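My questions will all concern the structure given below.
Let's look at subunit A:
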Amino acid sequence: MKFERTGFFSPQRRMFFKKLRRNKNIVLGGSLVLIFVAMALLAPIISPYSPIASNLSNALKPPSSSHIFGTDYLGRDIFSRVLWGARISLIIAVVGIAISLIFGAVIGGFSGYLGGAFDDVVMGAVDILLAFPDILLALFVAAVTGPGMNNVILAIGVYNFPQFARIARGAVISVKTSDFVEAARAMGESRTSIFFRYILPNSLSPIVVHATLRTAASILTAAGLSFLGLGIQPPTPEWGAMISEALYYLDAAPYMWVFPGTFLVLTVLGFNLFGDGLNDVLNPRIKD
Partner candidate 1 sequence: MIAAPLWSYIIKRFLLLIPTLLGASVIIFFMIHMLPGDPAQILAGPEATLQDIQNMRIRLGLDKPLPVQYFMFMERLLTWNLGNSLVSGFPITSLIVPRFINTLKLATLSIAISLAIGIVLGIAAALKRNTFIDRVVMIFALLGVSMPVFLLAVLLIVIFSIKLQLFPATVIGSSPSLRHLVLPSLTLGLIGAAPIARMTRSSMIEVLSQEYIKTSEAFGFSRKKIIFVHALRNALIPVVTVAGLNFGYLLAGAVITETVFAYPGLGRLIVDSIFARDYPVVQFGLMMIVALFAIVNTAVDVLYALINPRVRLE
Partner candidate 2 sequence: MLKIEDLKVHYRGDLGLVKAIEGVSLSLEKGSSLALVGESGSGKTTLGHAVIGLLPHNAVVAGGDILFKGKSILSMKREELRRLRGDRITMIFQEPSAALNPVFKVSSFLRDVLRKGRGSSMSEKEIREEIISLLRKVRIPSPEDVMEKYPHELSGGMKQRVLIAAAIANNPDLIIADEPTSALDVSVQAQILRLLDELRNKMNLSLIFITHNLGVAAQVSDKVAVIYAGKIMEIAPTPTLFESPKHPYTIMLLKSIPSIRKEIKKEGLAAIPGSLPDLVSPPPGCRFHPRCPMAMEICSKEEPAMVEVERDHFVSCHLYTEARGDRS
């Protein structure tokens, strides 16, 4: 890890962008993420139909020129629902991750920076939260708070929090004990100044990588909750819920699950690829 502070248009930074462009994972993953974001942002404009207006006389129609992804069991346009589904997933993942990142980075960061009893208590709580395997914590939170968008976001936030706290703490500790912080301290810089000028910027790269990978996992988890009926409720178009609705029509109307399924996989794949690529560029290790 490099600990220099660099200007925005410094050669290092230009090198960095060059490396980003050369990394295949970043280019491919980034493109998938961009498509996803574009779908989410443009859903209200490019959707040909309302995502929730049902039309029973037109139900379960295979893809055609008027409904390119076909219609579901209530006659809703699957293409429009897939577009709006991207919007729902984006909001849940971004807001959920932002909540856990801010809380995790601040609490974990201070925990590592201050150490002592505060650190022990925080890490004890984090360990207990980590005792709930993966989606189960989100499921539990969703069960307690009940279904709905805000509660899914809360569930995603809680379930990601312990990992961000741990990573932030680890990063802060490794920077804190490094030579250049020692040097800054010896030069008489204040604690606050050291934290904001050195520790925070240099702890960012593992957190950014993790945030990208956790976005992928959170989209999966939110879809899983909705699939179980504990997340986004019908008629709101959500990819996991759409696949759940397709369970009775797996054979009769495969387009009901194939399209949301494909977009779900490609989106998660995009974030995973992008995260892996960022990791290669930001935390270079020996090439294998």
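Here is how the candidates were picked: all candidates are chains of the complex that A comes from, given by their letters.
The rule is short, and it goes like this: a contact is a pair of C-beta atoms (placed from the backbone, for glycine too) under 8 Å apart; a residue touches a chain by one contact, two chains touch by 3 or more; residues count from 1.
On a predicted model such as this, the values are computed, not experimentally measured, just so you know.
S.K.: Please find, within this complex, the candidate from 1 or 2 that touches subunit A.
M.R.: Looking at every copy, the candidate touching subunit A is 1.
S.K.: Considering only the defined contacts, which subunit A positions touch candidate 1 in the complex?
M.R.: Within the complex, subunit A contacts candidate 1 at residues 124-125, 127-129, 131-136, 139-141, 143-146, 216, 220, 223-224, 227-230, 240, 243-244, 246-247, 250-251, 254, 257, 261, 264-265, 268-269, 272-273, 288.
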